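Worksheet for the structure shown next.
Only one protein chain is missing; all other protein chains are in place.
Letters A and B mark the chains in the order given here, with residues in each chain numbered from 1 onward.
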Amino acid sequence: MRPEKTDKLATMLILLLAGITGLAVLAFLAYLLVTGLPHVSWHFLLSPAKAFQSGGGIRDQLFNSLYLVVLTMLVSVPLALCAAIYLSEYAVQNRLTAAIRLAVEVLGSLPSVVIGLFGYLVFVLQFGLDFSLLAGALVLTILNLPILTRSFEDALQQVPTLQRQAGLGLGMSKWRVTTKIVLPGALPGIITGMILSAGRVFGEAAALIYTAGQSTPAVDYGNWNPFSPTSFLNPLRPAETLAVHIWKVNSEGLVPDARAVSNGAAAVLIITILLFNLLARLIGYLVKRRFAK
Amino acid sequence: MDELNQSFKPKPTVAFRRKKTTDRLLAPSVETRQEWGGKLVSCLAILLIGGLVVTLFAFLINKGLALFTTDKFSLGAFLTSTDWRPSHHHYGALPMIATSFAVTVLAGVLALPLALVSAIAITELLPNWVYRVLQPVIELLVGIPSVVYGYVGLTVIVPQLGRMFGGTGFGILAATCVLFLMILPTMTSMTIDNLRQVPQQYRLASAGLGATRWQTISRVVVPSAKSGILTAMVFGMARAFGEALAVQMVIGNAAIMPTCLLSSSATLTSVLTTGIGNTVMGTASNNALWSLALLLLLMSLAFNLLLRVISRKGVR
Partner (left out) sequence: MEKTALEVKNLAVAYGTKKVVEQVSLKFPAHQITALIGASGSGKSTVLRSLNRMNDDLATVTGEINFHGIDINQPKANVYRVRQQIGMVFQQPTPFPLSIYENVIYGLRLAGEKDRQVLDARVEESLRQAALWNEVKDQLNSSALALSGGQQQRLCIARTLAVRPEIILMDEPTSALDPVSTSQIEDTLVQLKEQLTIIMVTHNMQQASRSADWTAFMHQGHLVEFNKTAEIFMNPQEQQTADYLSGKFG
């Protein structure tokens, strides 16, 4: 066959296959939104779930997911930031550093179910936290640390070396250079990394079913004392998240309207992730514009 | 230039400054303390992460070996027997191992060509605005929680397979479809990144020699991104191997040796998710589950090693 003919044929074949793939994936996305969005209403978002009847909402699950993201971020961001600062600013090239990098990478590649089981073993049983938000947050922290550390390190590396040198040349300590010059410069990257990893934490389920648990006790949204057992802020209560809820209503099949609830919940999950992604993009865009000025 | 002379008064005498300087040059200062503090804090953080990894491995290895040390079950039987009946003290993990590999390999093999053609179409054939429009969509798909993929598998793919081939629809094929859908966006976006990294000069040089676009793609662009494309595939497969809930929802969860793509089976992860809550800590049947977890851990290490080998080859 002549090369020109092969070229035309190959191009058409590639576009055809890619088109089919793209359509399939878009159909998947459209299906989720079309079947899910009609179920999403203020009532659905704000009323509690029901165990055996239809008409339940996802208030508690939604709150638990968001609260868990906040708790996880509170623990993992400072830790990952310090670790990233070490790797980016202080680490010298030697075996120890290589071993630490390897450890972080391996941790990041572990299946979330394995990390969930480790959390069950250590936080839930060993530390006696039982199924609780705290145990869930700690497990999500382990899951999140490698991703955050890597994205923070990338963000720090984006800051030009010259800026660091200028600071050092003024007689500033390296730590000061890092906190006063490098961190502000890396902030957009750091925020983007945080938001994207928050999206992942928000949708995680496998690591949570044996750590944060699969049920939510009745909580009082007016009780702001985090140490009170009935408070919605109490980190020691079990908490079922949105993603776990989808899994649970489908595998137990006790709720008559499991389809409706899961369709709605899936749509809420996706829209939240979409919002996280858009927010990350928006920040990137705003920062780019600021630098362009 | 006389602005200098009007405004600038001479500094304190050199002798005065010198004495002060001499003492100060050797003594520690605020900056010294800052530096120590900063180093300490960041070092502690990284050591904590390192310690965490070590602890994680120690715990899982310890628990995972209990079946063989405490309960005296033979490692050979665990890896080669097809009989998994914890109630009868039969802990043959081969059905799960085989199923896990089957779904992973099938999903990977299915996803690789489609991810590759999609990436080629987006980077090489279609105008740039398509990429700009699709990139956020792909990012969204990458970020969709696996439970959602599993849920769609359960409500759409499983019934559809049941209608098409008869039976329940649960099984390896359903799990493959779900995992394929789940890893496709990740693999496509990684492949796109790799193709875009191929220098534009290569394409120009090849075109300059009279090559057609397809010749350029198949002989220059794809070969020079080969290791990256392979990395994307292994990365996707590693994710598929470790996926728990999405698979558990569609595979049927029968811990028997898979005989066909449409019969109920169980993977390492699905047995773990269903089993851990239903067994008592410390019993042999519970320990057997931890052995499966250890197996999962070792496999993800193996995938990690494979990725390293591929990327190192790519550098050369």
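Just so it is clear, a residue touches a chain if its C-beta (ideal position, glycine included) is under 8 Å from a C-beta of that chain, and two chains touch if they have at least 3 such contacts.
Source: prediction; values computed, not measured.
S.K.: Need the list of shown chains touched by the one chain that isn't shown.
M.R.: A, B
S.K.: So one chain is hidden, and I want to know which residue out of B:32, B:55, B:197 or B:278 touches that hidden chain in the complete assembly.
M.R.: Considering all chains, including the one not shown, the answer is B:32.
S.K.: Any idea which of A:75, A:102 or A:168 touches the chain not displayed?
M.R.: Counting the whole complex, the residue in contact with the absent chain is A:168.
S.K.: Identify the residues of chain B touching the omitted chain, counting contacts across the whole complex.
M.R.: Where chain B meets the chain not shown: residues 1, 3-4, 7-8, 10-11, 17-18, 21-22, 24-32, 35.
S.K.: At which residues does chain A meet the chain that is not included here?
M.R.: Residues touching the hidden chain, for chain A, are 92, 162-163, 165-166, 168-173, 176, 180-181, 184-185, 293.
The rule we apply is simple: only the chains that are shown with their structure count from here on.
S.K.: State, to the nearest whole Å, the distance from the C-alpha centre of chain A to the C-alpha centre of chain B.
M.R.: Going by mean C-alpha positions, chain A sits 15 Å from chain B.
S.K.: Please give the residue numbers of chain A that touch chain B in the complex, ascending.
M.R.: 3-4, 6-7, 10-11, 13-15, 17-19, 21-22, 24-26, 28-29, 31-32, 78-83, 85-87, 89-90, 99-100, 103-107, 109-115, 117-118, 120-122, 125, 142, 145, 149, 171-176, 178-179, 196, 199-200, 202-206, 209-210, 243-244, 246-247, 250-251, 259, 262, 266, 269-270, 273-274, 276-278, 281
S.K.: Across the complex, what residues on chain B touch chain A?
M.R.: 30-32, 34-35, 37-39, 41-46, 48-50, 52-56, 59-60, 63, 113-114, 117-118, 120-122, 125-126, 134, 136-137, 139-141, 143-148, 150-152, 154-156, 181, 184-185, 211-215, 217-218, 238, 241-245, 248-249, 269, 272-273, 276-277, 281, 290, 293, 296-297, 300-301, 303-304, 307
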